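Below: one structure in C-alpha coordinates.
Just one protein chain is left out here, and the rest sit where they should.
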(Lines give C-alpha, C1' and ligand atoms only; values in the text may rest on other atoms or scores of the structure.)
Protein backbone atom coordinates (compact mmCIF):
# COMPACT_ATOMS: atom_id res chain seq x y z
CA UNK A 1 0.00 0.00 0.00
CA UNK A 2 1.33 3.45 -0.93
CA UNK A 3 1.02 6.33 1.48
CA UNK A 4 -0.37 8.93 1.74
CA UNK A 5 -3.73 7.66 0.60
CA UNK A 6 -6.77 9.85 0.45
CA UNK A 7 -10.40 9.20 -0.23
CA UNK A 8 -13.50 11.37 -0.16
CA UNK A 9 -16.84 10.19 1.19
CA UNK A 10 -20.29 11.79 1.30
CA UNK A 11 -20.85 13.32 4.75
CA UNK A 12 -23.63 10.90 5.67
CA UNK A 13 -24.19 8.00 8.02
CA UNK A 14 -24.14 5.59 5.13
CA UNK A 15 -20.42 6.37 4.65
CA UNK A 16 -19.41 5.24 8.13
CA UNK A 17 -18.66 1.64 7.30
CA UNK A 18 -16.65 2.54 4.21
CA UNK A 19 -14.58 5.08 6.14
CA UNK A 20 -14.04 2.49 8.84
CA UNK A 21 -12.78 -0.01 6.26
CA UNK A 22 -10.54 2.61 4.67
CA UNK A 23 -8.75 3.54 7.89
CA UNK A 24 -8.63 -0.05 9.09
CA UNK A 25 -6.78 -1.13 5.96
CA UNK A 26 -4.30 1.72 6.39
CA UNK A 27 -3.77 0.86 10.07
CA UNK A 28 -3.21 -2.79 9.20
CA UNK A 29 -0.78 -1.91 6.40
CA UNK A 30 1.24 0.17 8.81
CA UNK A 31 1.29 -2.65 11.34
CA UNK A 32 -0.73 -1.28 14.24
CA UNK A 33 -1.79 -3.99 16.65
CA UNK A 34 -5.42 -5.01 17.14
CA UNK A 35 -6.03 -2.78 20.15
CA UNK A 36 -4.57 0.23 18.37
CA UNK A 37 -6.68 -0.50 15.28
CA UNK A 38 -9.78 -0.65 17.41
CA UNK A 39 -8.86 2.72 18.91
CA UNK A 40 -8.43 4.22 15.44
CA UNK A 41 -11.75 2.81 14.28
CA UNK A 42 -13.64 4.20 17.23
CA UNK A 43 -11.97 7.63 17.15
CA UNK A 44 -12.55 8.05 13.41
CA UNK A 45 -16.14 6.91 13.78
CA UNK A 46 -16.79 9.48 16.50
CA UNK A 47 -15.09 12.23 14.52
CA UNK A 48 -17.19 11.44 11.44
CA UNK A 49 -20.38 11.24 13.51
CA UNK A 50 -19.62 14.74 14.78
CA UNK A 51 -18.92 16.11 11.32
CA UNK A 52 -22.19 14.68 10.01
CA UNK A 53 -24.26 15.63 13.01
CA UNK A 54 -22.75 18.94 14.04
CA UNK A 55 -20.53 20.48 11.36
CA UNK A 56 -22.98 19.71 8.56
CA UNK A 57 -26.15 19.80 10.63
CA UNK A 58 -28.90 21.81 9.01
CA UNK A 59 -26.56 23.35 6.47
CA UNK A 60 -26.15 21.95 2.98
CA UNK A 61 -24.17 18.83 3.51
CA UNK A 62 -20.68 18.29 2.21
CA UNK A 63 -18.06 15.61 2.00
CA UNK A 64 -15.60 14.09 4.40
CA UNK A 65 -12.08 13.78 3.02
CA UNK A 66 -9.99 11.23 4.82
CA UNK A 67 -6.19 10.92 4.41
CA UNK A 68 -3.96 8.32 5.96
CA UNK A 69 -0.19 8.66 6.14
CA UNK A 70 2.78 7.02 7.79
CA UNK A 71 4.49 9.02 10.51
CA UNK A 72 7.28 7.97 12.87
CA UNK A 73 6.03 4.87 14.64
CA UNK A 74 2.46 5.28 13.59
CA UNK A 75 -0.47 6.36 11.50
CA UNK A 76 -1.64 9.91 10.87
CA UNK A 77 -5.28 10.44 9.90
CA UNK A 78 -6.59 13.76 8.63
CA UNK A 79 -10.32 14.39 8.31
CA UNK A 80 -11.48 17.49 6.43
CA UNK A 81 -14.97 18.87 6.18
CA UNK A 82 -16.49 22.08 4.82
CA UNK A 83 -19.00 22.55 7.64
CA UNK A 84 -19.31 25.16 10.32
CA UNK A 85 -16.28 25.92 12.48
CA UNK A 86 -15.80 23.99 15.69
CA UNK A 87 -13.87 24.91 18.77
CA UNK A 88 -13.41 21.86 20.97
CA UNK A 89 -12.34 24.06 23.90
CA UNK A 90 -15.95 25.19 24.19
CA UNK A 91 -17.12 21.66 24.96
CA UNK A 92 -17.36 20.75 28.64
CA UNK A 93 -15.78 17.52 29.93
CA UNK A 94 -18.14 14.57 29.86
CA UNK A 95 -19.86 13.18 32.95
CA UNK A 96 -18.24 9.83 33.58
CA UNK A 97 -19.39 8.93 37.05
CA UNK A 98 -22.68 10.29 38.26
CA UNK A 99 -25.43 7.77 39.02
CA UNK A 100 -27.55 6.42 36.20
CA UNK A 101 -30.54 8.74 36.60
CA UNK A 102 -28.35 11.85 36.50
CA UNK A 103 -25.86 10.63 33.96
CA UNK A 104 -25.49 13.15 31.13
CA UNK A 105 -24.27 11.32 28.08
CA UNK A 106 -23.14 14.22 25.90
CA UNK A 107 -19.52 14.78 25.09
CA UNK A 108 -18.50 11.13 24.85
CA UNK A 109 -17.35 11.47 21.25
CA UNK A 110 -14.59 14.00 21.96
CA UNK A 111 -13.63 12.09 25.10
CA UNK A 112 -13.19 8.93 23.02
CA UNK A 113 -11.16 10.71 20.35
CA UNK A 114 -8.80 12.31 22.87
CA UNK A 115 -8.35 9.11 24.84
CA UNK A 116 -7.91 6.73 21.96
CA UNK A 117 -5.50 8.76 19.84
CA UNK A 118 -2.00 9.84 20.81
CA UNK A 119 -2.27 13.29 19.21
CA UNK A 120 -5.39 15.24 18.28
CA UNK A 121 -5.53 18.69 16.65
CA UNK A 122 -8.62 20.62 15.52
CA UNK A 123 -8.10 23.49 13.05
CA UNK A 124 -10.46 25.70 11.10
CA UNK A 125 -9.49 27.42 7.84
CA UNK A 126 -12.00 30.01 6.66
CA UNK A 127 -12.90 29.21 3.08
CA UNK A 128 -11.90 25.57 3.25
CA UNK A 129 -13.20 24.27 6.56
CA UNK A 130 -12.30 22.06 9.52
CA UNK A 131 -9.22 19.91 9.63
CA UNK A 132 -8.93 17.24 12.31
CA UNK A 133 -5.49 15.66 12.55
CA UNK A 134 -5.06 12.54 14.67
CA UNK A 135 -2.01 10.33 15.21
CA UNK A 136 -2.00 6.79 16.56
CA UNK A 137 1.40 5.41 17.46
CA UNK A 138 2.35 1.76 17.54
CA UNK A 139 2.33 0.28 21.01
CA UNK A 140 6.00 -0.26 21.92
CA UNK A 141 6.81 -3.97 21.60
CA UNK A 142 7.32 -6.01 24.77
CA UNK B 1 -10.29 -56.99 11.84
CA UNK B 2 -10.70 -60.78 11.90
CA UNK B 3 -14.05 -62.31 12.75
CA UNK B 4 -15.32 -63.94 14.85
CA UNK B 5 -13.86 -62.03 17.75
CA UNK B 6 -14.66 -62.87 21.33
CA UNK B 7 -13.88 -61.22 24.62
CA UNK B 8 -14.85 -61.94 28.20
CA UNK B 9 -15.73 -59.23 30.68
CA UNK B 10 -16.53 -59.32 34.39
CA UNK B 11 -20.32 -59.22 34.87
CA UNK B 12 -20.33 -55.81 36.51
CA UNK B 13 -21.40 -52.29 35.69
CA UNK B 14 -17.80 -51.22 35.33
CA UNK B 15 -17.55 -53.41 32.20
CA UNK B 16 -20.31 -51.61 30.32
CA UNK B 17 -18.14 -49.05 28.57
CA UNK B 18 -15.57 -51.65 27.51
CA UNK B 19 -18.29 -53.93 26.09
CA UNK B 20 -19.77 -50.94 24.30
CA UNK B 21 -16.39 -50.13 22.74
CA UNK B 22 -15.85 -53.78 21.76
CA UNK B 23 -19.16 -54.11 19.87
CA UNK B 24 -18.87 -50.64 18.39
CA UNK B 25 -15.52 -51.48 16.84
CA UNK B 26 -16.96 -54.69 15.38
CA UNK B 27 -20.00 -52.86 14.01
CA UNK B 28 -17.78 -50.22 12.42
CA UNK B 29 -15.47 -52.84 10.91
CA UNK B 30 -18.45 -54.54 9.32
CA UNK B 31 -19.69 -51.25 7.95
CA UNK B 32 -22.94 -50.67 9.81
CA UNK B 33 -24.16 -47.10 9.53
CA UNK B 34 -24.31 -44.73 12.49
CA UNK B 35 -27.96 -45.38 13.28
CA UNK B 36 -27.44 -49.13 13.21
CA UNK B 37 -24.36 -48.80 15.42
CA UNK B 38 -26.34 -46.79 17.93
CA UNK B 39 -29.01 -49.52 17.93
CA UNK B 40 -26.38 -52.19 18.58
CA UNK B 41 -24.83 -50.15 21.40
CA UNK B 42 -28.14 -49.63 23.14
CA UNK B 43 -29.35 -53.22 22.71
CA UNK B 44 -26.08 -54.68 23.99
CA UNK B 45 -26.08 -52.25 26.90
CA UNK B 46 -29.59 -53.27 27.91
CA UNK B 47 -28.76 -56.97 27.56
CA UNK B 48 -25.67 -56.57 29.75
CA UNK B 49 -27.59 -54.53 32.32
CA UNK B 50 -30.09 -57.39 32.55
CA UNK B 51 -27.40 -60.03 32.90
CA UNK B 52 -25.74 -58.06 35.68
CA UNK B 53 -28.92 -57.07 37.43
CA UNK B 54 -31.09 -60.12 36.94
CA UNK B 55 -29.15 -63.20 35.79
CA UNK B 56 -26.33 -62.62 38.29
CA UNK B 57 -28.34 -60.77 40.93
CA UNK B 58 -27.69 -62.05 44.40
CA UNK B 59 -25.88 -65.13 43.16
CA UNK B 60 -22.11 -65.28 42.92
CA UNK B 61 -21.36 -63.15 39.94
CA UNK B 62 -19.88 -64.44 36.74
CA UNK B 63 -18.58 -63.18 33.46
CA UNK B 64 -20.17 -61.93 30.28
CA UNK B 65 -18.70 -63.42 27.13
CA UNK B 66 -19.29 -61.35 24.05
CA UNK B 67 -18.72 -62.62 20.50
CA UNK B 68 -19.09 -60.64 17.31
CA UNK B 69 -19.28 -62.26 13.88
CA UNK B 70 -20.11 -61.37 10.32
CA UNK B 71 -23.34 -62.76 8.92
CA UNK B 72 -25.05 -62.06 5.61
CA UNK B 73 -25.50 -58.29 5.48
CA UNK B 74 -24.78 -57.72 9.09
CA UNK B 75 -23.36 -58.30 12.52
CA UNK B 76 -24.18 -61.16 14.89
CA UNK B 77 -23.57 -60.62 18.58
CA UNK B 78 -23.71 -63.45 21.11
CA UNK B 79 -23.74 -62.75 24.83
CA UNK B 80 -23.23 -65.64 27.24
CA UNK B 81 -23.62 -65.65 30.98
CA UNK B 82 -23.64 -68.34 33.66
CA UNK B 83 -26.49 -66.83 35.68
CA UNK B 84 -29.97 -68.03 36.38
CA UNK B 85 -32.17 -69.04 33.47
CA UNK B 86 -34.36 -66.44 31.89
CA UNK B 87 -37.51 -66.86 29.87
CA UNK B 88 -38.35 -63.62 28.11
CA UNK B 89 -41.86 -64.89 27.36
CA UNK B 90 -42.67 -64.45 31.05
CA UNK B 91 -42.05 -60.72 30.86
CA UNK B 92 -45.11 -58.54 30.19
CA UNK B 93 -45.02 -55.89 27.47
CA UNK B 94 -43.88 -52.49 28.70
CA UNK B 95 -46.24 -49.61 29.36
CA UNK B 96 -45.51 -47.08 26.64
CA UNK B 97 -48.40 -44.69 26.86
CA UNK B 98 -50.13 -44.24 30.18
CA UNK B 99 -49.92 -40.78 31.77
CA UNK B 100 -46.83 -39.81 33.73
CA UNK B 101 -48.18 -40.56 37.21
CA UNK B 102 -49.19 -44.09 36.25
CA UNK B 103 -46.33 -44.86 33.92
CA UNK B 104 -44.68 -48.14 34.87
CA UNK B 105 -41.14 -48.07 33.62
CA UNK B 106 -40.22 -51.74 33.88
CA UNK B 107 -39.62 -53.85 30.81
CA UNK B 108 -37.97 -51.17 28.70
CA UNK B 109 -34.75 -53.14 28.33
CA UNK B 110 -36.31 -56.07 26.48
CA UNK B 111 -38.44 -53.68 24.44
CA UNK B 112 -35.30 -51.85 23.33
CA UNK B 113 -33.47 -55.06 22.47
CA UNK B 114 -36.34 -56.43 20.37
CA UNK B 115 -36.92 -53.14 18.58
CA UNK B 116 -33.35 -52.25 17.86
CA UNK B 117 -32.11 -55.63 16.62
CA UNK B 118 -33.33 -57.51 13.56
CA UNK B 119 -33.17 -60.94 15.20
CA UNK B 120 -33.15 -61.81 18.90
CA UNK B 121 -32.98 -65.29 20.42
CA UNK B 122 -32.74 -66.19 24.11
CA UNK B 123 -31.58 -69.74 24.97
CA UNK B 124 -30.67 -71.47 28.19
CA UNK B 125 -28.28 -74.42 28.36
CA UNK B 126 -28.23 -76.14 31.74
CA UNK B 127 -24.66 -76.39 32.92
CA UNK B 128 -23.40 -73.54 30.77
CA UNK B 129 -26.02 -70.82 31.03
CA UNK B 130 -27.87 -68.21 28.99
CA UNK B 131 -27.07 -67.43 25.39
CA UNK B 132 -28.51 -64.32 23.81
CA UNK B 133 -28.03 -64.13 20.07
CA UNK B 134 -28.77 -60.85 18.28
CA UNK B 135 -28.34 -59.89 14.65
CA UNK B 136 -28.23 -56.36 13.27
CA UNK B 137 -28.44 -56.08 9.50
CA UNK B 138 -27.10 -53.26 7.40
CA UNK B 139 -29.72 -50.78 6.35
CA UNK B 140 -30.22 -51.34 2.59
CA UNK B 141 -28.48 -48.55 0.67
CA UNK B 142 -30.59 -45.87 -1.02
CA UNK C 1 -20.52 -39.01 32.98
CA UNK C 2 -19.77 -35.50 34.12
CA UNK C 3 -22.08 -32.72 35.17
CA UNK C 4 -22.24 -29.15 36.34
CA UNK C 5 -25.14 -27.48 38.08
CA UNK C 6 -26.17 -23.85 38.22
CA UNK C 7 -28.69 -22.27 40.55
CA UNK C 8 -30.76 -19.70 38.66
CA UNK C 9 -33.55 -17.48 39.93
CA UNK C 10 -36.50 -19.57 38.79
CA UNK C 11 -34.89 -22.91 38.06
CA UNK C 12 -31.80 -25.06 38.41
CA UNK C 13 -29.72 -26.07 35.42
CA UNK C 14 -27.93 -29.42 35.17
CA UNK C 15 -25.49 -29.82 32.29
CA UNK C 16 -24.66 -33.47 31.73
CA UNK C 17 -22.05 -34.95 29.46
CA UNK C 18 -20.99 -38.49 28.57
CA UNK C 19 -22.89 -41.69 29.33
CA UNK C 20 -26.02 -41.90 31.44
CA UNK C 21 -26.06 -45.63 32.10
CA UNK C 22 -26.92 -47.97 34.96
CA UNK C 23 -23.66 -47.02 36.65
CA UNK C 24 -23.65 -43.27 36.30
CA UNK C 25 -27.37 -42.69 36.68
CA UNK C 26 -26.99 -43.31 40.40
CA UNK C 27 -24.60 -40.41 40.64
CA UNK C 28 -26.87 -38.24 38.53
CA UNK C 29 -29.83 -39.24 40.70
CA UNK C 30 -28.03 -37.69 43.69
CA UNK C 31 -27.68 -34.45 41.76
CA UNK C 32 -31.43 -34.30 41.20
CA UNK C 33 -32.09 -35.27 44.81
CA UNK C 34 -29.88 -32.48 46.13
CA UNK C 35 -31.86 -29.93 44.13
CA UNK C 36 -35.25 -31.40 45.00
CA UNK C 37 -34.37 -31.56 48.69
CA UNK C 38 -34.10 -27.80 48.66
CA UNK C 39 -37.71 -27.68 47.47
CA UNK C 40 -36.66 -26.63 44.00
CA UNK C 41 -38.66 -28.50 41.38
CA UNK C 42 -37.96 -26.59 38.18
CA UNK C 43 -35.01 -28.25 36.56
CA UNK C 44 -33.49 -27.78 33.12
CA UNK C 45 -31.29 -30.59 31.86
CA UNK C 46 -28.87 -29.57 29.13
CA UNK C 47 -28.38 -32.78 27.16
CA UNK C 48 -26.13 -31.40 24.42
CA UNK C 49 -23.10 -33.41 25.47
CA UNK C 50 -24.87 -36.62 26.44
CA UNK C 51 -23.39 -39.36 24.28
CA UNK C 52 -25.43 -42.32 25.42
CA UNK C 53 -28.45 -43.07 27.56
CA UNK C 54 -29.79 -46.49 28.49
CA UNK C 55 -33.15 -47.38 30.02
CA UNK C 56 -31.54 -46.94 33.45
CA UNK C 57 -30.89 -43.30 32.63
CA UNK C 58 -34.39 -42.88 31.23
CA UNK C 59 -35.82 -44.38 34.41
CA UNK C 60 -33.94 -41.84 36.52
CA UNK C 61 -35.27 -38.96 34.44
CA UNK C 62 -38.85 -40.17 34.56
CA UNK C 63 -38.66 -40.57 38.33
CA UNK C 64 -37.32 -37.05 38.67
CA UNK C 65 -40.12 -35.84 36.40
CA UNK C 66 -42.75 -37.58 38.55
CA UNK C 67 -41.37 -35.96 41.70
CA UNK C 68 -41.07 -32.50 40.19
CA UNK C 69 -44.51 -32.46 38.55
CA UNK C 70 -46.30 -33.61 41.68
CA UNK C 71 -48.65 -30.91 43.02
CA UNK C 72 -47.84 -28.85 39.95
CA UNK C 73 -44.79 -27.54 41.71
CA UNK C 74 -42.41 -27.83 38.80
CA UNK C 75 -41.10 -29.86 35.93
CA UNK C 76 -37.98 -31.31 34.35
CA UNK C 77 -37.38 -29.66 30.98
CA UNK C 78 -34.86 -31.05 28.52
CA UNK C 79 -32.76 -28.85 26.23
CA UNK C 80 -30.48 -29.60 23.28
CA UNK C 81 -31.44 -33.26 23.06
CA UNK C 82 -29.15 -34.94 20.48
CA UNK C 83 -30.90 -36.96 17.76
CA UNK C 84 -29.72 -40.34 19.09
CA UNK C 85 -30.74 -39.56 22.61
CA UNK C 86 -34.10 -38.38 21.35
CA UNK C 87 -34.60 -41.68 19.56
CA UNK C 88 -34.09 -43.54 22.85
CA UNK C 89 -36.71 -41.31 24.50
CA UNK C 90 -38.99 -41.99 21.57
CA UNK C 91 -38.53 -45.76 21.72
CA UNK C 92 -39.39 -45.65 25.42
CA UNK C 93 -42.55 -43.65 24.75
CA UNK C 94 -41.17 -40.80 26.86
CA UNK C 95 -41.42 -37.96 24.35
CA UNK C 96 -44.90 -36.88 25.51
CA UNK C 97 -43.76 -36.87 29.14
CA UNK C 98 -41.13 -34.14 28.81
CA UNK C 99 -41.13 -30.64 27.49
CA UNK C 100 -38.16 -30.58 25.13
CA UNK C 101 -36.75 -27.15 24.29
CA UNK C 102 -34.37 -26.21 21.50
CA UNK C 103 -31.76 -24.63 23.73
CA UNK C 104 -31.00 -23.83 27.33
CA UNK C 105 -32.00 -20.19 26.99
CA UNK C 106 -35.51 -21.17 25.87
CA UNK C 107 -35.74 -23.74 28.64
CA UNK C 108 -34.48 -21.46 31.41
CA UNK C 109 -36.53 -18.59 30.03
CA UNK C 110 -39.69 -20.69 30.18
CA UNK C 111 -39.70 -20.85 33.98
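Some observations on this one:
Should a chain be cited, it is by its letter among A, B and C, assigned in written order, with residues numbered from 1 in that chain.
Everything that follows uses one rule, which is that a contact is a pair of C-beta atoms (placed from the backbone, for glycine too) under 8 Å apart; a residue touches a chain by one contact, two chains touch by 3 or more.
Fair warning: this is a prediction, and the values are worked out from it, not measured in the lab.
One chain is not displayed; in the complete assembly it touches the shown chains A, C.
Contact with the undisplayed chain is limited, among A:42, A:70 or A:91, to A:42.
Of the listed residues A:16, A:70 or A:91, the one in contact with the hidden chain in the full complex is A:16. Contact with the chain not shown here comes from a single listed residue; of C:3, C:86 or C:111, that residue is C:111. Remark: the residues of chain A touching the chain excluded from display are 13-14, 16-17, 20, 38, 41-42, 45-46, 49, 52-53, 94-97, 100-101, 103, 105, 108-109, 111-112, 115-116.
Even with one chain removed from view, chain C keeps its contact list with that chain: residues 6, 8-11, 13, 104-106, 108-111.
Throughout what follows, only the chains that are shown with their structure count from here on.
In terms of which chains touch, the assembly is arranged in some other way, matching none of the line, ring, star or all-to-all patterns. Of all chains, the one whose mean C-alpha position sits at the greatest distance from that of chain C is A. Chain C has its Cα centroid 53 Å from the Cα centroid of chain A. Centre-to-centre separation between chain B and chain C, using Cα means, comes to 26 Å.
Taking each chain's centre as the average of its CA atoms, chain A and chain B sit 71 Å apart. Counting partner chains per residue, chain A shows two or more touched chains at no residue at all.
Shared contact sites, meaning residues of chain C that touch two or more other chains, are absent.
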